[in-house]
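A single protein chain has been omitted from the complex, and every remaining protein chain is retained in its original position.
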Amino acid sequence: MKTIRFELNGEPVTAQVEPHHNVVELLQTMGLRGARESCGQGLCGCCTVLVDGLAVSGCLYFAAQLDGARVDTIERTEREGELDVVQQAFAECGAFQCGFCTPGFVLMTRQLLAHNPAPSEDEIRHYLSGNLCRCATYPEIIRAVQLAARIRKAGA
Amino acid sequence: MNDPRAKEPRNHGPQVGRSVPRKETHAKLTGTAAYVHHLVLPGMLHGKVARSRVAHARIRGIDTRAASALEGVYRVLTAADVGKLIPDPHYGPAFHDQPILAIDKVRFAGEPVALVLAYDPHVAQAAAALIEVDYEPLPAVYDEVEAMTSKAVVHEVLKPAGTFPDLKHLAGKRDTNIALDYHLERGDPAKAFAQAAHVFEHTFKTQQVLHLPLEPFVSLADPADERLTIHTASQSPSFVRIEIARLLGWPENRVRVQVPFLGGGFGAKLYIKLEALVAAAALIVRRPVKIALTMEEQFYTITKHAATLRIKSGVDSAGRIVARECEVWWNGGAYADIGPRVTQKSGFTAPGPYDIDNVSIASYALYTNLPPAGALRGFGIPQLVWAYESQADMIARAIGMDPLEFRRKNILREGRPQATGTPMRDAAIGQVLERLAQRMQWQAPFDRGSGTVRRGRGMAIGFKASISPTTSVAIVNVSADGSCHLLCSTVDMGQASDTAMAQIAAEVLGMPAERIAVVHPDTDVTPYDMATLGSRSTYHMGHAVKRAAEDARDKLLALAGELGVPPETTPIPDLFKKKYGMQAGNVIGMGSFVPAYAPTDHATGQSSNVTPYWMIGATGVEIEVDTETGVVTVTRMINVADAGKAINPAVVDTQLSGAAIMQLGFTLTEQMHFSEGQVTNPSLADYKIPGMLDLPAVIENEAVEANEQAGPFGAKGVGESGTFGVSPAIANAIEDAVGVRLTSLPITAEAVYRALRKAAGRPLDDE
Partner (left out) sequence: MRPFELLEPSSLREALGLLDTADETVRPAGGGTALMLMMKAGVLEPSRLISLRRIEPAWAEISQSADAVEIGALATLSAIEHSGIVRSELPVIARTLRTLANVRVRNVATLGGNLAHADPHMDLPPVLIALGASVIIASRGAERELPVAELISGYYETTLASGELIVRVRVPKQFARFSAYRKITTRSADDWPALGVAVALDREGPVLREARIAVSAAFDRPLRLAAAEAVLRGASIDDEAVLIHAGDAAADEARPIADERGSAAYKRELIRVHVRRALRDALDAQGGTP
């Protein structure tokens, strides 16, 4: 057991972790549901979290290494209870089905648009190629990313 | 589940036919939606399964000492422990053939042999690896055709379950691997073949694939209060309750099954998967037990049938199919699961959506020493369509007829009898075909590519009967403020059934769908439903919900009459206030539905009413083939279906492309590989499902303007229709592009390349 301190969704937190526990296991013991382990191999993105502003697979990241980091998950909302632009676009386009992959896609889309505010369809597909959706909601997700980009542009 | 934030539209008009936002939108987009995956109970143990490493063997002994001795292990269970609690611990929907933990024998590599319980799942996992089993190997059989005559027999004794009225005749044969054989005879095929101008005979194969929902199987059983509560990611909570109660010898009301959201199902999470094991474990140790499988373990749980399909067709000089003979061998794996039902229910559609007077069908469910196969999005239909729609193009090509024209000439028209003798009703086969042809601009010139990139296009159309006879029950509970609960056991696994059911109830009650909260399956509360499968919910549960809502509405109207207020204009809250003097009380409406059904005759397979409705799906593709590598790129995919009247058009669209993309994976990339019955690629790293970069550049979907007269508001199911045509459309397009015919799935680039080399007279020799 090791005690780590990090910032979780803007709040300082302390946690006891075992070295062999990964980030998803830790977050779930802290009551967060958004990051889930599915493939466990870095392929599907269901476990996506942001560490120091960068998306990582929580299933391949040792919890102990969060010590001192800034961690953001899908649970972080800018304004309590409100959907952000990306989530609104996903809602508008019906870009989810079972929802298991959805937090990962939303977080990755936010990252994409932060780096590339007007991605081409090819850029969207490449950026999101590491996120799998077995329900195959891909066409709707692509439309949602494009819509989110348009809303952001209009708002900027 | 319901979004309390969802704003009701100010002027709500009709609720059916409106693309109502899904009820679970907020929960799913913010990651707060609850899945069994997340559930934790105080004092809960984690179970990890030790699995067989051989495909077929007698168990001489199981050594659990090292595992039990590992620090942190609470208990190790084997069949011996389970047997003390449940004298006959076998389960299954068609046969009671599957043991909770292997008894004396293992029948596939990956079969559960022991269960380790520990508070720390890592400890349980490590201990499971320490369990040693002494096996006496037995000869094994893997191929479905070989299984017909193999000396290796998977089950010495067959135990039909008798669960389903239409499978009552099931009594598998002793000392064979045939779990079920289904036969259909119509007309005089022998004579018709003799007189046919052309006779074609081909054999097609499909590979074993699997569902792989991103939320792997997970169940949690809690034995508190002298009863058992099972939280499970299941598509069939009512079945789970009945089957667990049967195993325990308990009344149904001592078992409670609760199902929140499912992270995907596709037919995997049906009947009993982990529920019997988790229930037995929890009752033995008198503590909550959770078993959450890994992605890898899904490969040992349930799969889709590999099949061999032989199809022989007689065609007259005008291009009409006059006779068809189909023989289908379904590789059911080691346990029957729902395979016999696939064999029968799909078997009778084997001749395709064609009007053929002389038909003979034999369909066999076979046991082999592979992981069990069950229902996967289409219930056997995609395998059958693969065969008959591939052959349709082969025939058209051989007799020099345009493939569209050939289909036009032969499809079943409204009112004509299908192979079972059941007349086609509200089956828009012709309309679907024509819309597809129009969208593809079939008659227009087509760019065929040049050099090493050749282009082609292909189409295919399939159909499916619904599951019958099955029961659905629903309850609508109107509260004193006019808000409303809908109680039904349909499981929302992503297909938006919560929203669709709310729309149906709302339409009847004249309120916005947003005002109706849908209660997730909880067998203590929500009434019986056969299962969420086979695209049956919209129709079956839709009817039950509609009736329940009508019942509630009639009671509200009667209440208004009793109170002497104008029934149409009095707001619902005023009714309650007037009746009870305050905001109090409920009005409860109940509805149930069982469609009419006429059982098929055992000898001939004939029935006057084999299904309440037909689902029609067609797909057209445009592709490019790299002739130097065999790589096939689908550049455009068009999916057209008859879904009756769409309750929620946006959802119908998503269902169509979702199903078609899934089938694209089954067509091009997905395949379980085996070595001596052991899966060699049990992970998403080695079993490749489609991702963003694998999609066709253009995907179009269309639900034709149709109406299912017998359906709730004209609707019927659509969850599977998108799968039907994909595989043969691609094979047909490949032949169109480069003149080679592929008859086995998956169509890998290597398979195409080899076919090209063979056609060029330079077959690729193996090294």
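Chains: A and B, in written order; residue numbering restarts at 1 for each.
Everything that follows uses one rule, which is that a residue touches a chain if its C-beta (ideal position, glycine included) is under 8 Å from a C-beta of that chain, and two chains touch if they have at least 3 such contacts.
Bear in mind that the values here come from a model prediction, so they are computed numbers and not experimental data.
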- Candidates A:Phe6, A:Tyr61 or A:Tyr138 - the one touching the absent chain: A:Tyr61
- Options A:Thr48, A:Gln87 or A:Thr137, residue touching the unrepresented chain: A:Thr48
- Task: With the full complex in mind, choose from B:Ala33, B:Val322, B:Ile689 or B:Ala737 the residue touching the hidden chain.
- Result: B:Ile689
- Message: Take the complete complex as the reference. Which residues in chain B touch the chain that isn't displayed?
- Response: 122, 125-126, 129, 628-629, 665, 669, 673, 680-681, 685-686, 688-691, 693-694, 748-750, 753-754, 764-767
- Note on the structure: chain A residues touching the chain left out here are 2, 18-20, 22, 40-43, 45, 48, 54-57, 59-62, 64-65, 108, 111, 126-127, 129-131
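The rule is short, and it goes like this: only the chains that are shown with their structure count from here on.
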- Query: Rounded to the nearest whole Å, what is the centre-to-centre distance of chain A and chain B, using the mean of the C-alpha atoms as each centre?
  - Reply: 30
- Item | Contact set on chain B toward chain A in their complex | 5, 19, 21-22, 24-35, 37-38, 122, 211-216, 261-266, 294-295, 493-496, 650-651, 654, 657-662, 683-685, 689-693, 695, 699
- Note on the structure: Residue set of chain A touching chain B in the complex reads 20, 28, 32-36, 38-41, 43-44, 46, 73-75, 77, 81, 83, 87, 90-91, 94, 96-103, 106, 124-126, 128-142
